[in-house]
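Yeah, one chain of the complex is gone here, protein chain that is, but the others are all in their spots.
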Amino acid sequence: MWKFFHRLASPPHFYRLAATLIPWLMFPGLLLLAWGSYNGLFVAPPDYQQGDAYRIIYVHVPAAYLSMMAYMFMAIGGGIGLIWRMKLAHAVAAAAAPIGAAFTFLALATGSIWGRPMWGTWWEWGDPRLTSELILLFLYFGYMALRSSIDDIAKADKASAVLALVGVVNVVIVHYSVEWWSSLHQGQTILKKGGPAMDPEMLQPLLAMILGFTLIFGALLARRVRTEVLYRERRTRWVRKMVLAPEGGR
Amino acid sequence: MVDIGMGNYGIYVWVCFGLTLIIVVLSDWRARVRHKRVYRDIEVRIKALEERE
Amino acid sequence: MRRRLATERKVLTAKLSAKDLTLIRGERCLFQQLEFALDAGELLLLQGRNGSGKTSLLRAIAGLLSLESGEVHWNDVPVLSQRQEFHGAMVWLAHRTGLKGDLTPAENLHFEATLRPQSKTEIAAIYERLGIARLKRLPLRSLSAGQQRRVALARMLMADVPLWLMDEPFTNLDSDGRKLVIELTEEHLASGGLCVLAAHQEVDINATVKRVKL
Partner (left out) sequence: MGADIPAQPGILAGLVAITRRDLLLAWKRPGDVLNPLFFFAMVCTLFPLAIGPSPAELMFSGPGVLWVAALLASLLSLNSLFLSDHEDGSLDQWLTSPQPLPVLAIGKTLAHWLISGLPLVLISPLLAMTYRMPAGVILVLIFTLFLGTICLSLLGSIGAALTVGLHRGTALLSLLILPLAMPVLLLGANTVSLAAGNEAYATGIWALAAYAIAALSLAPYATAAALRISNE
């Protein structure tokens, strides 16, 4: 087991493994998305309260969930990198940030579009989830700004790892404080998300979408980590050998 | 046939799904482009070094 | 009296060594597979041009830089696993003195005294020796660069530690000052101390000198 992890952490091994992994994540992910979208859009019955507008949750919920998950990847990757000095973990953290920011943006945009017919406004400060998500987007911006303003990669890795760990504690605090805050101001009824009462015909596509999104996230992450690894290892012998090999290494 | 318009909500729903598609495709495309660029830069540098030796 | 004996004993066992040190800063490899071993009473001279990595090596020894590979050992234990003990046994004279221009030498040194174990030597004697006794109530920024350097030297003399790290200690000093630095280093080595000194020129000193060329 330990040996497996050790090999996984070796950059050339990971670089090759990720390349074979990407299609295996990408295509099932796309299939699940297609199935989930079809069933979510056309098969699942309309919600008795929100009508067809609720179908936005099929993209909003997975995006919101992945925005958190990407942040966890950043924080955990950074933590592992700091404690065990594992360079691959830092590469994962660096790669997760832009993907997480993209999904956070998507969650915000879909939440806001959903708000238009439901609340009659594009932005409702009273909704704690949207507000937390906005703060999360700012946290991503801060993280990426810090990373890009430090030239030395090793230093950037460590500094942004500290920031991500501090940020993860903050995300929890933001969540609860914003919830408290919106309860003060009698926040509007918020987006209904799942729960035991949900019709299986509605729930199944949602689960498929969540799983599909996760696989796509994995594929995107693997692709970006490959780039990070390649760049960080640009002076090593294995990269040199790969580049000079007749068939190349993509 | 199903109702594409979904009452009055169709436009919102379709925009959301469209946006999702755009963001996923764009993310993947950008990641590919970045990888190619990094690879090419490294290739150029290594080959230049190789020729000098 | 007993105190001094204790200090001497501590110093006698002291040993600074390193193996396989490699440091990469940005795009450049500053040194590779560097090694040295330094015993009590010995001076390690780091020589090299400007920008050859002398300061980086000193910073790495002090534990301020993380190395690509290799470890520095203090008494055969890796420095990073006993940071506090090691830092309690060293003092470093850096290019940037770490003294505040707004404060007087006395105020600066009063603060410094709380950071490290202090020797019993009278502070007045140290001021006298360094020739800064009459300056101690003036703001540091009103002193010349050489005088500020002497205040930084006072910090080293005040500390009761076996290991001195010195980065270009002769900068800004007049010939008297340079002689003084040599004398102080010789005394420190003679009492069983260790010293790592980075300089771009030759140092004429009466002690066992080991060299690292960068």
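A few notes on this one:
The first chain written gets the first letter, and so on, giving A, B and C; residue counts start at 1 in each chain.
What we mean here is this: a contact is a pair of C-beta atoms (placed from the backbone, for glycine too) under 8 Å apart; a residue touches a chain by one contact, two chains touch by 3 or more.
Note that this is a predicted model, so its numbers are computed, not measured.
Contacts of the undisplayed chain with visible chains (whole complex): A, C.
The residue touching the chain not shown here, chosen from A:34, A:162 or A:244, is A:162. Taking the complete complex into account, C:92 is the one of C:36, C:92, C:127 or C:170 that touches the chain left out.
Along subunit A, the points of touch with the absent chain fall at residues 82, 135, 138-139, 141-142, 145-146, 149-150, 152, 155, 158-159, 162-163, 165-167, 169-170, 173-174, 177-178, 180-181, 184. For subunit C, the residues in touch with the chain missing from this view are 2-3, 6-7, 10, 59, 62-66, 84-85, 87-88, 90-92, 94-103, 107, 111-119, 160.
Just so we're on the same page, only the chains that are shown with their structure count from here on.
Minimum number of contact steps separating subunit B from subunit C: 2.
By C-beta pair count, the most extensively touching chains are A-B.
Subunit B and subunit C have CA centres that are 55 Å apart. A straight line joining the Cα centres of subunit A and subunit C is 49 Å long. Distance from the subunit A centre to the subunit B centre is 15 Å, each centre being the mean of its Cα atoms. Multi-chain contact residues, meaning those touching two or more other chains, do not occur anywhere in subunit C. With touch defined as above, subunit B holds no residue shared between interfaces to two or more other chains.
Of all residues in subunit A, only 151-152, 154 touch subunit C in the complex they form.
The touching residues of subunit C, counted against subunit A in their complex, run 25-26, 66.
Within the complex, the subunit A residues that touch subunit B are 26, 37, 41-42, 46, 51-53, 55-56, 58-60, 63, 98-99, 102-103, 105-106, 109-110, 113-114, 116-117, 216, 219-220, 223-224, 226-227, 230-231, 234, 239-240, 243-244, 249-250.
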